[in-house]
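Excluded from the complex is one protein chain; the other protein chains are retained at their positions.
Chain nomenclature is as follows: A and B, assigned in order of appearance, with residue numbering initiated at 1 for each chain independently.
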Amino acid sequence: MLSSKRLVLAHFWLAFTVFGLALLLGAWQMLVRSPLLAWISNPEWYYRSVTAHGTVMGYVFPTLIAMGFGYAISELALERPLIGQRWAWTGFGLVVVGAVMAMVPVSMGLASVLYTFYPPLIGSPFYYLGIVLVVVGSWIWVALMSLNLYVWKRDNPGKPVPLAMFANVAGSLLWGWTAVGAALELLLQILPVALGFRTTIDAGLARVFFSWTLHAIVYFWLMPAYIAYYTIIPRAIGGKLYSDSMARISFILFLVVAMPIGIHHLFTDPQVGAGFKFMHSALTALVALPTLLTVFTICASAEIAGRLRGGKGPFGWVAALPWRNPMMLAVTFSFVMLGFGGAGGLINMSFQLDASIHNTQWVTGHFHLIFGGAIVIMYFAIAYDLWPHLTGRALTSLGLMRAQLWLWFVGMIVTTFPWHYVGILGMPRRMAFYDFTNTALAPEALPVTISVFGGFLLVISGALFFVVLIKGQLAPKAEAGVYRFSIAIHPPTSVPVALNGYSLWLVLMIGLTVVNYGFPIAQLLALKNTSVPAVYVGAQP
Amino acid sequence: MSSERLFTLSNRWFTTALGLTAGFAAAAALGGLVLLPYAQPNLKFSGIWDAICSAAGVSREAATVAPSAVEAKTSAVVMTSRMLNHPSAASIGHGGTLALQCAICHSGDNVTRSEFPYLAGQYAAVIYKELHDFKAGVRVNAIMGPFAAALTEQDMIDLAAYYSYLPRVPAYHPGPGAGEPAIVLSGAPLRNIPPCASCHGAADNKAGSPRLEGQSPVYLKTQLQAFASAARRNDISEQMRNIARRMTPAEIDQAASFYAERP
Partner (left out) sequence: MTLQDNHAAGAVVAARVERKWAMVSVAVIVLLAGMAAFAGIHQATMPQARVETADPTTLHIAGEFVESNLGSALEPDGSVTVRAVAQQYSFTPQCLLVPAETPITFRASSADVVHGFLIQGTNINTMLVPGYVSAIPIRFDKPGDHLMPCHEFCGIGHEGMWANVKVIDKAAFLAMTSAHRRLTCVE
């Protein structure tokens, strides 16, 4: 049973509220730079909006979802109240204060540096301090997750850690370590300049630090979705989880190899040696492994559900699946988008193919498809699944839920496929304005226009999502029953100690980080003459 | 099972995981740092150590190529944001004394149709750079050249301090207030004209870009035309010539009168 309902609900409501606002900003950005609308005339508004959209969608929204879901998992999987509730509220408070502190200068146009910071551009120090507070708040969650698991293990020696909690803590540890890169960049490089203690900054080193965070943060966003794949979906569609130990191995693989691969974002950067680019590229290939394993396990779990429902033959089980169940729809859409996004990711991963699409609109399409598509649709599914247990009121608008998920899926495809296409044509990303009357850009006008309509669909879907939740909040009280996670078809009675804890995997994670990042960072730190003057944004000198 | 030890060679998970990870990392390092540099046919290395170092990213200074024919002198001023930001009172005072000889042309009294720029409240870095360029003969002007030639480095810093310290007198020549022209707010992207406002105030300010509000429209127009024709070429790496040469005469007029009419 959940004893921290208010805590979890607070996280989810805040997460989805800021998500809704950032969604509107995103749609507005697509509209104003499309051929549909006369130009807004002030490019600064656009970059301000991109900064807000990215900061909210990249840092605040997924962090709150992971935190809220993590607290819920801890209580539901370990079947005991959360230890450290007061600390959890403190963490939540820090995220709130941090988000507000970051968003005020952004909305005033004092920090239009985009959520990727881009030093030597330097904005208001409050923007960076706000981000730091959000991260510190999430680190409280990281610590609480490990603490709760530790206490449970002490009380249950030798028992297998429930899969949901195992995955949840793996995700929290991954975040704890991957956030270090951006934290180093902010604390050692950007903040001293933003606060006026220094006037120069090594932009190349900053980009290396940021890449440490930037890739694995996607896996942190992904974790709640993967946890839902393994521990919610099989149960929700009336099946069983195909394999418990394969699930553990997948999460362990994410923990070990998701992080020391970030330099693939810097394939074309002049400050990193070609050898390290190759090493990161090779390890990036490896990170496809846990996803391929997951696809297999979840499809096999769905097959179990289909056969339990009477499906026969090699494909008959597909027809027998509960297609009117929103959870079935969500996971299907998520997989389709993950498939397309993953295929695009394999292209980004190789230096040679990356050269034709690096930093174009393709990349925007890629991560919107993975994050906004495959991951966020699972956030919706998680909310739908948990809501009755959080509010004590049933969500009954199944038709609305289906419509919402369909719209999100179609909207995301219509938005991102044209982006991929114009990216191949060489359309640069993050520009406030494109002159489509120019003959060289004219071929991009139609795809860009189409994608705007995808954006409209996403806004409608987002609105429907709130309608579903609010209708749920207004419904009469109904006992939701005991919450349970999926049961493996062969539930483990004991698991090897290696798959029941993290020590070995943390050693490997940190070891690989040192191998892959140690020298590039040390070498740039040692370079004396590459610090460049800061360029202040939004403020008069 | 709770007694099962993990960090021991007899634990198969430990040995396999460690072996696979270390093996993969070693293979990737071997491939990236040793094999690949040699697989690139057009690279010459002085030995294996050189190849490994270059692949690892050990840096070297870019080779200096001496330009053989110098076509025209360009500015030698290093511009950074926050330069000359905190002048001392003594510097401002000395600058004020020096500025007595400048006041005939650069006082704000007759700015409306003046061909001379209005300097009160201008950024110190801008004043300093222009004086420096006049003195070096990079920016050519029959009146300013001789004046600047007589100035020392400290004189230029002091003059910059003084003029940036002077309050800007609100312009007394407000125009019809036609609103911001497109060239100022949006530029013309495909002609490589960014918005004037992104460097000269109104949206953002770039180090070394002068404040233009309230400036003499005649002066602004003359300078834009000089940049366009490359008669003036002391802008670092052509940053202003790139823009001015692609502006239409109408856009030059609009930008000049817009900034002149701003308070």
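Definition applied: a residue touches a chain if its C-beta (ideal position, glycine included) is under 8 Å from a C-beta of that chain, and two chains touch if they have at least 3 such contacts.
As the structure is a prediction and not an experimental result, all values here were calculated from the model.
Undergrad: Taking the complete complex into account, which shown chains does the hidden chain touch?
TA: Per the touch rule above, the missing chain touches A, B.
Undergrad: Among B:A203, B:L224 or B:A255, which one touches the chain that has been omitted from the display?
TA: B:A203
Undergrad: Using the touch definition from the top, which of A:L214, A:A274, A:I298 or A:L321 touches the missing chain?
TA: Going through A:L214, A:A274, A:I298 or A:L321 one by one, A:A274 is the residue touching the chain not shown.
Undergrad: Quick one: say which of A:L36, A:L195, A:A319 or A:L346 touches the chain that got left out.
TA: Selected residue, touching the omitted chain: A:L346.
Undergrad: Since one chain isn't shown, list which residues of subunit B touch it in the complete complex.
TA: 31, 36-37, 39-43, 54-55, 57-65, 67-72, 74-76, 78-80, 187-190, 192-195, 197-199, 203-204, 206, 236-239, 242-243, 245-246
Undergrad: Across the whole complex, list the residues on subunit A that are touched by the chain not included here.
TA: 43-44, 46-47, 50, 112-114, 118, 120-121, 202-204, 207, 240, 242-243, 246, 266-274, 277-278, 281-282, 285-286, 288-289, 292-293, 296-297, 300, 304, 307-308, 346, 349-353, 355-360, 425-426, 428-434, 440-441, 489-490, 527, 529-533, 535, 537
The rule is simple: only the chains that are shown with their structure count from here on.
Undergrad: Tell me, which parts of subunit A touch subunit B in their complex?
TA: 39, 41-44, 157-158, 199, 256, 271-279, 282-283, 286, 431, 433-435, 438, 440-441, 494, 496-499, 501, 503-505, 508, 511-512, 515-516, 519-520, 523, 527, 530, 533-538, 540-541
Undergrad: What residues of subunit B sit close enough to touch subunit A in their complex?
TA: 1-2, 4-7, 11, 13-14, 17-18, 21, 24-25, 27-29, 31-33, 36-37, 52, 54-59, 80-82, 85, 123, 125, 180, 182, 185-186, 188-190, 195, 197-198, 201, 203-207
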